[in-house]
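Yeah, one chain of the complex is gone here, protein chain that is, but the others are all in their spots.
Here is chain A:
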Amino acid sequence: MNLDFSQIVPYIPFMIEGIWVTLQFVIVAIIIGFIIGTVLALFKIGSIKPLRMFADAYTSMFRGTPLILQLMIIYLATPQLFAYDISPFLSAVLAFGLNSSAYVSEIIRAGILAVDKGQTEAAVALGVPYREMMIDIILPQALKNILPALMNEFITLTKESAIVSTIGYLDLMRRAQVVGANIYLNFEPLLFVGLIYWGLIMVLSLLGKWLERRLSVGD
């Protein structure tokens, strides 16, 4: 066994930089996924049939095909179809955001349905319009219930983000491979970024626990 961790030392700043590169698109993708997911969830529970059908078809498509395929289609087929030279960053954000929104919409839909129907009735009886009722009364209660499931989705997304290395986006994973190719040692840089991923997920988990505690006021 020839382990030599000193070899990666010059490359540590290069790999550390990858944290921000990864986080950059993961954060944007989570936000996009959450917003589109919420809208899709409202479509699914709403009474307008075309919107409901659209949301169902959307979810079925994005859950029914591999994420890496979606990423490839967006990155490789966009120039062919629209003559637009899409950047790796935009491709990654779109693929992960759109994909995640399908899962998030199902989580939020379940959360909304789990809120006592009496809450809706109480709000309606007070003359509160649908929009305000959803934003102020129903969604906050739904979010509290689904927070663990939502955190799970964000954690998955953060980890799966490593597949953007396949389209040449210089994220954490890709940087480990680059370093490996440079120093002809693979275990050390892979282990190094593995620890970084783990650390990121830890921070995310703690954030989730903290949020859960904050939202549980009133229990």
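Note that in this section a contact is a pair of C-beta atoms (placed from the backbone, for glycine too) under 8 Å apart; a residue touches a chain by one contact, two chains touch by 3 or more; residues count from 1.
Definition applied: contacts and distances are computed from a predicted model.
**Q** Look at the options "ABC transmembrane type-1 domain-containing protein", "L-arginine ABC transporter ATP-binding protein", "Pyrroloquinoline quinone biosynthesis protein D" or "Peptide/nickel transport system permease protein" and return the one that UniProt uses as the protein name of the missing chain.
**A** The chain we cannot see is recorded in UniProt as "L-arginine ABC transporter ATP-binding protein".
**Q** With respect to the chain omitted from the figure, which of A:13, A:50, A:64 or A:127 is a touching residue?
**A** Residue touching the chain left out of view: A:127.
**Q** Using the definition of touch stated at the top, determine which of A:141, A:156 or A:182 touches the missing chain.
**A** A:141
**Q** In the complete complex, which positions of chain A touch the hidden chain?
**A** Missing-chain contacts on chain A: residues 116, 118-119, 121-129, 132, 136-137, 140-141, 144, 215, 217-219.
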